[in-house]
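A protein chain is absent from this complex, but the other protein chains hold their places.
Let's look at chain A:
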Amino acid sequence: MDITLSADLLGEETEGDLVEWLATDGDTVTQGQTVAQIETSKVVVDVESPAAGTLRHRAEEGDVVELGQVIAVVEE
């Protein structure tokens, strides 16, 4: 399952900094686990895994990630 940056996460903004992965590439994650933090100009938001499985990063720490972008995939 894709982890896509949605407007629910970013609010009125269109992008943010991927400041930190809280689960590394290849980690086993659970549904609802916080896997990354995105920082916009206004807030830091937690990105949760939508499913249990193996996390595959599709972006790196320090990247500017955009609305609609898939930042990771969870292999169920």
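Just so it is clear, a contact is a pair of C-beta atoms (placed from the backbone, for glycine too) under 8 Å apart; a residue touches a chain by one contact, two chains touch by 3 or more; residues count from 1.
Note that contacts and distances are computed from a predicted model.
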item: UniProt protein name of the chain not shown, from "Germination protein, Ger(X)C family", "Oxidoreductase", "Pyruvate dehydrogenase subunit beta" or "MaoC family dehydratase"; value: "Pyruvate dehydrogenase subunit beta"
item: Touch list for chain A against the chain that is not drawn; value: 12-15, 39-44, 64, 66
